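All protein chains but one are shown in place.
Per-chain numbering from 1; labels A, B and C assigned in written order.
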Amino acid sequence: MAKAKEQASATIDPAAACAPEWTDILRQMILIRRFEEATEREFRKGKIGGYLHVYSGQEAVASGIITALQKGDILFTGYRDHAHAIALGSEPRRVMAELFGKGTGISKGKGGSMHLFDVEHGFYGGYGIVGGHLTLAAGAAYALRYRDTERIAVCYFGDGAMNIGSFHEAMNMAGLWGKSGMCPILFIIENNGYAMGTSVERHSALTDLSQRVRAYNIPTEKVDGQDVFAVRGVADRVVRQIRDTGKPYCIEAITYRFSGHGAADILQPYRTKDEVEQHRHRDPIGILRNRLGEICGLTDDDVKEIEDWASKEVAAAVQFAEESPQPDAEELWRDIVAEHGPTRENE
Amino acid sequence: MAKAKEQASATIDPAAACAPEWTDILRQMILIRRFEEATEREFRKGKIGGYLHVYSGQEAVASGIITALQKGDILFTGYRDHAHAIALGSEPRRVMAELFGKGTGISKGKGGSMHLFDVEHGFYGGYGIVGGHLTLAAGAAYALRYRDTERIAVCYFGDGAMNIGSFHEAMNMAGLWGKSGMCPILFIIENNGYAMGTSVERHSALTDLSQRVRAYNIPTEKVDGQDVFAVRGVADRVVRQIRDTGKPYCIEAITYRFSGHGAADILQPYRTKDEVEQHRHRDPIGILRNRLGEICGLTDDDVKEIEDWASKEVAAAVQFAEESPQPDAEELWRDIVAEHGPTRENE
Amino acid sequence: MAEKTYRDAIRDAMMEEMDRDANVLIMGEDIGVYEGTFRITAGMLKKYGPKRVIDTPIAEAGMAGTAVGMAMLGLRPIVEMMTMNFAIVAADQILNHAAKVRYFSGGQVDVPMVIRGPQGAGVQLSAQHSQTFESFYAHFPGLKVVAPATPADAKGLLKTSIRGRDPVIFLESAALYGMKGEVPDDADFTVPFGVSRIAREGSDVTIVSYSRMLQMSLIAAEKLAEEGIECEVIDLRTLRPLDLEPAYASVTKTHRCVVVQEQWKPFGAAAEIAASITENVFDELDAPVARVTGEDVPMPYARNLELLATPHEQHVIAAVKKVMYANG
Partner (left out) sequence: MAEKTYRDAIRDAMMEEMDRDANVLIMGEDIGVYEGTFRITAGMLKKYGPKRVIDTPIAEAGMAGTAVGMAMLGLRPIVEMMTMNFAIVAADQILNHAAKVRYFSGGQVDVPMVIRGPQGAGVQLSAQHSQTFESFYAHFPGLKVVAPATPADAKGLLKTSIRGRDPVIFLESAALYGMKGEVPDDADFTVPFGVSRIAREGSDVTIVSYSRMLQMSLIAAEKLAEEGIECEVIDLRTLRPLDLEPAYASVTKTHRCVVVQEQWKPFGAAAEIAASITENVFDELDAPVARVTGEDVPMPYARNLELLATPHEQHVIAAVKKVMYANG
């Protein structure tokens, strides 16, 4: 991590460290944390069904990258996708309504937790087959450049997704297309150390994951995924570079998931309580909060104000979801093929 | 190639260079060449159907490795598989009969050129889906060690096969299993510069193919695939190592295909006649023959004798194939599931 | 006999066969340390060790393909797919390799392997995690396709699968894992492939089904019995080989038939079953064979929509009345 740390400080101008933006990022990360805590509560109450994968502990990886993007940029990720939607600007209440399976949800209640979509904010999903979305993202990046836009694509995936064939095919094609500047994409490895209950050491022959990406001629670097300053620092530089060159780049964010893999992962036989405790000392929200406290004089009251705001936001989201109607029965037959849906011009 | 060359001479004891074995290897390579020439003739005559992929120009890659194996070792490869069968000891006439679709063929005429099998000689096929056989080979290697045998598996594949997902999954699993000595397998990249009409530069983001294999924590080295001394030298060392450790190893053999990709590849718009000519100067048979001439006094008459023998062998094989009966109609219904076939004990 | 859940019956079958034959091993994602997302493999790593209980990376094609290679060399691998939805990633290894290598090798290899895992709608798993695959696999010669409806069949058919010499697609119903039933203790209890069973006798209408839909059909049959309609319910157990003789015999008696599946209707398993029954006992039929199926839509997440997308008892009841021309 040392190397990553340096880079971080190297890339962040201390003066900028107190820009109001950082407080906004703290707000966002706290909002995401509160949101995820609420989803776990509502799942236990039976208000949320299916599979539920929360992001607690990894907030800096979403916020550090996504706040560095521009309007028009697009994002793909897996099923652990609530944070990405919120960071991109989706309304928390419509995300919560989606998890409640309500017609007011951002995917009309038809996708659920694993399939959040908000195209208007650049969120192209939300996929449940591990690694399946990487090829989609590479193709989307090609399309952005094919139309001579400045837009870029961002594709998040987990450490475990790196072992499936579609990861390999997507990476090689992105590397090839990048040679002619036709693949402006930022790949983000959310390396939280585990694929469900299988540690990186047990699922990856080569445990240095960025090293694996070099096999595709795609430049890569590691970053401390708990330090949003570090993540954002790398993102600012790399996003600019991708936009300029049309070539892919990969960031391996070393992070940790505080909750179970999914809501059903109670026992967590693959890790010790102690290990989780250790990592909680490096809570990305705590790290940012302390940094802003030390350098910029952020007070406990300021933080309290943010936390109250976040709690209210989330409570309102839950209430909205609760009170929203179920999807109309006709929705069952809509959106299967074009005829069933409203006609829409391709962008 | 320089590095590979050194290694070769480094690993081959000059004294051994004139062992009669080398003349046998020359015989084998000439036999394979004559055999492939015959298959191309018979294909044009319409005696051989389907797809036909010949090995001319790559003989040293099959002979240099396979002659280093022991009885009991097993081999998997793709559809360009005639040479491997012959080098493993399959009867040329039964291989030719298979290509003729006759009941005397090594796969009873049911597999054809792409699906040669000769389990008795350790040949486990013969597969038509690019890259599809790599996972099979990795599993077979696991099985060999699971039963505490000393046997190893060898898996050949082309440069183009490295871009498909099953390559990636097989390599990572082999790398993982190798950590506990449970995957005694030798991967051979037959890098002949092209996947059908697509050059390595155009199909692989990173053109240094061995470098790609390092992403799986599998040691790799390049060898001059036109120099059977070099190939055999590496093979002797590496095969021993795999047998001892139960860990995978990969050899990238730089070679060249003299004929078209398949019998239908007449125009070859992807390469110039001149390029092919250049490579013909490095004919693996010529290289071995000259070496034996210079160092061991092999005469033109000796070579003539070998060539006549090979031609006779191949002519006899063609005649045998020609005269063999078609498979019985009942064969259509045999070998679909076990009930339909003769009961056989698993080994 | 002992009361067992469908889940425990599957685990017992695997462990008994692993005790019996050292060539049997199991691999899958999170089946060892994690003990399985559905806990089917709980305790197995501890008992058999990592050489025989292999935690794999997320690589379904790798799992299925390495299993084919192991099987060709005489092992008897069991591959657990976390859910069968993920096995689509391994389709080439299953359909182009496992199913065909015996044939194109001219019979030089056996391929004794089992790919097993849960399929079907759960509760709000949405479109990528709620599919059923019996027709998908049963179309391919070289495979065997099993879909047990009871704990006893789950155990007996899985043991037959493991002891066999061919690739078997063993389709479990996640919704049945908790279901209890009598299971023979005999360590050599097996259920043969291609032998359908009469799950309920009746004289008015023949219902043909398998897996979870068989259980639902039995419930519907009980309700219909209260109205004086006696259904004969036939459990196919295996889709390939497919034994329809009992169905033909039953239809010869009832002259009416309903086929029940969870799959989408178009090109689903019920089409083959209905077409074969019609081909074979056309003159016995007093009404066209009716199909009860899931709705032809990707599975939605919202619970109200999901309930509309899946077949229920009332659909079976309505179909039975339809073939009796007894509707409304």
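The rule is simple: a residue touches a chain if its C-beta (ideal position, glycine included) is under 8 Å from a C-beta of that chain, and two chains touch if they have at least 3 such contacts.
Fair warning: this is a prediction, and the values are worked out from it, not measured in the lab.
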item: For the chain not depicted, the shown chains it touches; value: A, B, C
item: Residue of B:Ala16, B:Ala264 or B:Ile295 in touch with the missing chain, whole complex considered; value: B:Ala264
item: Touch with the omitted chain, as defined above, among B:Gly160, B:Gly175, B:Gly246 or B:Pro284; value: B:Gly160
item: Residue of A:Ala15, A:Ile266 or A:Ala338 in touch with the missing chain, whole complex considered; value: A:Ala338
item: Among B:Ser204, B:Gln226 or B:Ser259, residue touching the chain not depicted; value: B:Ser204
item: Omitted-chain contact residue, chosen from C:Met15, C:Ile88 or C:Leu308; value: C:Ile88
item: On chain A, residues whose C-beta touches the chain left out of the figure; value: 74, 76, 105-112, 115, 117-119, 124-129, 132-144, 146-147, 165-166, 169-170, 172-173, 176, 180, 182, 334-338, 341-342, 344, 346-347
item: Hidden partner chain, residues of chain C it touches; value: 85, 88-89, 91-92, 95-96, 99-100, 103-104, 126-128, 135-136, 138-142, 239-240, 242, 263-264, 266-272, 274-276, 278-280, 282, 285, 287-291, 296-298, 300-301
item: Positions on chain B where the hidden chain makes contact; value: 49-51, 98, 101-103, 107, 109-112, 114-115, 127-131, 160-161, 163-166, 195-198, 202-204, 264, 269-270, 326-327, 329, 331-333, 336
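The working rule: only the chains that are shown with their structure count from here on.
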item: Chain located farthest away, centre of chain C as origin (C-alpha); value: B
item: Where chain B and chain C are represented by their mean Cα positions, the distance between them in whole Å; value: 41
item: Between chain C and chain A, distance of the C-alpha-averaged centres to the nearest whole Å; value: 37
item: Junction residues of chain C, two or more chains touched; value: 56-57, 59, 61-62
item: Residues of chain A whose C-beta touches two or more other chains; value: 163-166, 202-204
